[in-house]
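Beneath this line is the structure, given in structure tokens, with notes to follow.
In this view, the complex is presented without one of its protein chains, the others remaining in place.
Our next item is chain A:
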Amino acid sequence: MAHGAGGRLSQELTARVFMPHLGNPVLDQLDDQARFEAEPGRIAFTTDTYVVSPIFFPGGNIGDLAVNGTVNDLAVGGAVPRYLSAGFVLEEGLPLADLERIVASMAEAARKAGVVIACGDTKVVQKGQCDRIFINTSGVGFIPPGRDVSCRNLRPGDAVLLSGTIGDHGMAILTTREGLSFQSRIRSDSAALNGMIADLLVVAPNVHAMRDPTRGGVAATLNELANSSSVGIELDEAAIPVREEVRGAAELLGIDPLTVANEGKVLIIVPAAEADAALAAMRAHEHGKEAAIVGKVVEEHPGMVVMRTPFGSRRIVEMPLGEQLPRIC
């Protein structure tokens, strides 16, 4: 891919790469804006920019990640995701085959999630101005009337559910990026969760909050929830699913899996009465087979997340600072 011809190159990419994969009745209009019918309820609108490195990793690539991430951001707000935009910043020299692979996986991810990529944009920049490819996706969805899912809704007594194993995505990215040989079986969990969430909301309509524990992992997400609702959260260490290979790699690297990013997991906070139904709905879904009740919301220690260890002591789970810092003196 070469930079310079500007508009002409973008047009060419649109015709040769984007439209064949992403084409759909809305996008095919190729107007300056996408137009579609509104649905009842409130509109949910989100945006995220994906700059992950490496762009290809076990279990996915930057393309499906950009679709799944935005779909999940809508779904965890209780919305039914409908339309996405896709903005590409491409570094000159990016192999066309790589771009094509990425766009194809975006199309596949959108199809699986049942969303339409409704508009898009492409810019090609000089070498060094970005790292191969950056993708921005924005998304629009509709929240059915009467649904109220919010990070301020947590109540003492609620159950905390997790849809599956943690740390897979972050460990896959880290070990691939650093070329560590001991990670061979770790795959990203990148997946769109709107289907599973829709099933769950049928049987557990009173879900208080949902969040996808992406950057900062379960530790960051639960701390944010505890803070927003001024409640405490108590986790049960033994109940938190972690794949053996992820646990092993994390232990070697001195990383707590609780702080590692996920891209296909969701935390559900639900009144205790609906916990079992919600769990069953998740487990019935392909993305929730290993779902578990991992903790509860408590009145004690508002704003703080505490984890009960198998020995019965309680360890404070802090907001991760980014880098692991030794603290043992």
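The definition used in the following text is that contacts are C-beta pairs under 8 Å (C-beta built on N, C-alpha and C of every residue); 3 or more make two chains touch, one makes a residue touch a chain; residues count from 1.
One rule holds for everything that comes next: contacts and distances are computed from a predicted model.
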Quiz prompt | Chain excluded from display, named as in UniProt, from "Glycosyl hydrolase", "Multiple sugar transport system substrate-binding protein", "Carbamoyltransferase" or "Cation transporter" | solution = "Carbamoyltransferase"
Quiz item: Looking at A:Glu12, A:Asp31 or A:Glu251, which residue reaches the missing chain?
Solution: A:Glu251
Quiz item: With respect to the chain omitted from the figure, which of A:Arg42, A:Arg155, A:Arg247 or A:Arg314 is a touching residue?
Solution: A:Arg314
Self-check item: Residues of chain A in contact with the chain not shown
Solution: 174, 178-182, 251-255, 301, 304, 306, 309, 311-316, 318, 321, 324-329
